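Every protein chain of the complex appears in place save one, which is left out.
Coming up: chain A.
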Amino acid sequence: MINFQYLRTSVVKTALNLLAKDPKATFIAGGTNLVDLMKRGVTAPEKLIDINHLPLKQIELKNNVLRIGALTSNSALAENAIVKEKFPLLMLALQSGASAQLRNVATVGGNMMQRTRCGYFYDTTMPCNKRQPGSGCGAIGGYNRMHAIFGTSEACIAVHPSDMCVGLVALEAQVVIASTKGERKINFIDFHRLAGTTPEKDNNLQKGELIVRLEIPLNNLNKNFHYLKVRDRSSYAFALVSVAAALELKDGVISNVRLAMGGVAHKPWRLTASENFLKGKQATIANFEAAAKLAMNGAKGFGENDFKLKLAPNTIIEALTVAKAKA
């Protein structure tokens, strides 16, 4: 690993000032992705600002909104009593990600900031527009079994690997971001980006900004929900396809529904057309199948990942079926 300067602060304002005045500085939280990328030479920050001591670890329910500090660990969030009771979909998504060791260290903000990536991004001997803009995409026409089927571009077909983020998209979370200029709030779905012509940018966090917390409004989606992750082994593997599904049912009729997918796009992928179709309809297999078909509009395989075109709708139907059967 190329050496770097290391700084530490327990004050948010100081952290922001340090970052603002040094374009080559990067924040480090859990570091489970960043340290790995540094070891492989994919990234080499000249200065790391350790933010683990900032006071951003609280989880509180206030005015019907759950506020989650950005430095809360993935395991602390999954084990939180309010999350278990009010947002069990988020708990399931968190438990589906990484390993127990990684979840103990990985933070909520860090989970969001982990790189959208594939094997070509990690292999510094291969072309990758994300790692080195303009060098080409190794995955298009190469090994692309894990890759995206939605929202792809000619520059990049990598997927964002987070499970937590898929759950947060389905729960309509918001992200509170701080900088030396103050705070701003954006919808979680708008945090991550599609690759387009700028695959080097995974998200819309601007230079000098820090994620300080998430906010999730209370909902009635804690009864009929499911997070279904299909992968090559039954635990500790990235998703081939994952689906977060939540239903609000009144006498068998769907009054509210949320659907989001992981493992299929450069960002967590919300199935808005399917949601709109299902609202007001009976929770039947036939309607789930129609919704799954709608979700696949615009999907495109790249050869090795063509199986996802069939796996994805099947996973949507199964997730909705399990969600309906709960309670």
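Here is the rule we use: a contact is a pair of C-beta atoms (placed from the backbone, for glycine too) under 8 Å apart; a residue touches a chain by one contact, two chains touch by 3 or more; residues count from 1.
To be clear about the criterion, contacts and distances are computed from a predicted model.
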**Asked** Absent chain per UniProt: "Sarcosine oxidase subunit beta", "Peptide ABC transporter", "Oligopeptide transport system permease protein" or "(2Fe-2S)-binding protein"?
**Response** "(2Fe-2S)-binding protein"
**Item:** Touch with the omitted chain, as defined above, among A:I82, A:V105 or A:A290
**Value:** A:V105
**Item:** Residue, one of A:K39, A:K300 or A:K326, that touches the chain absent here
**Value:** A:K39
**Prompt:** Which residues does chain A use to touch the chain missing from this display?
**Reply:** 1-6, 8, 28, 31-32, 35-36, 38-40, 46, 48, 50, 52, 75, 98-102, 104-105, 234-236
